[in-house]
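Have a look at this one.
The complex appears here without one of its protein chains, the remainder shown in place.
Labels run A, B and C following the written order; every chain starts at residue 1.
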């Protein structure tokens, strides 16, 4: 399941809903991304996440399909927020449940790595020097490249 | 932090406690292991987890120290239950928080892989044919070997 | 043809969205960008360094040689920074 929303999410409720009643699930891996108060050495008081409505959902749905094709998942979930967020706020949740932990771990890692380089979101940070668009990191490209299918 | 306990744990409360108030954390990776109702093709109605009190805590504390030495973690948590558990019950929680997601992912993956091969726990499954001690899996040894320091 | 701009590309162009009718000889993304640069209105600034620009046609990532046609939704934006 994918969701793109402004509202916060309840991590516990989301994870519980993924596994409830499915006793074939042996492992649930999740990643939560949080707003940091320091980025590139600068204090960040808040950030605004802009996205491309329509393309975001399309891209997230495609990558979730790919994860489900590549790993035997019982459940998968991507929630990505947009709008104004403050330090400590949740930005993104990626979770994968599977009979075995390797699939759950790899699919979850794949999804967040992919998301970082392909999902059309952009962060504008409020810093003491004003609003600053966050630069993409080449380390994120390298992380995503790892998952390319040969 | 490590905990070995018979009682269930509240995933949401545990994860929240790890990140609350620390705005340097950018990512939180967690893994929850659950009791499956099928193992090796057989129906499992319940299982009993035996462990070695004292050695369990010692080994878990050592491996948590190692994870904190190898990755820049803001917080880490291992909770492992023992006693009688039923399908769908939570067995283990491993969670790691860090400024960056790679450290959080790798340390969490390292901890669960290690735990599977070194933490002194043993599963006795209740099956239609009676109690069966679960066999160790060579795939778990291979997963753990990956993390050996050269 | 509907054009969308996001993040600092939007800031440089000055608007987030517009509908344009480029001349018939504009057949691909590269041609469209050249036309937008020549048109002014922030285009020259926004597209000064194409290594910083990602393009999507109808919500899929494409390269500069990808065809564009009337009715397409073409989006220009910097490398993404979500997650």
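Going forward, contacts are C-beta pairs under 8 Å (C-beta built on N, C-alpha and C of every residue); 3 or more make two chains touch, one makes a residue touch a chain.
Here the structure is a predicted model, which means the values were calculated and not measured.
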According to the contact rule at the top, which chains on display are touched by the left-out chain?
B
Of B:51, B:70 or B:100, the residue touching the omitted chain is B:51
Could you please point out the chain B residues that touch the chain left off the display?
33, 49-52, 54-55, 58-59, 80, 91-92, 112, 115-124, 133-136, 140
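Simple rule for what comes next: only the chains that are shown with their structure count from here on.
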Which chain wins if you rank chains by how close their C-alpha centre is to the centre of all protein C-alpha atoms?
A
How many Å are there between the centre of chain A and the centre of chain C, using C-alpha atoms for each centre?
26
CA centre of chain A versus CA centre of chain B: separation in Å?
23
On a C-alpha centroid basis, what's the spacing between chain B and chain C, in Å?
48
Where in chain A do residues touch two or more of the other chains?
33, 112
Chain C residues touching 2+ other chains are 83
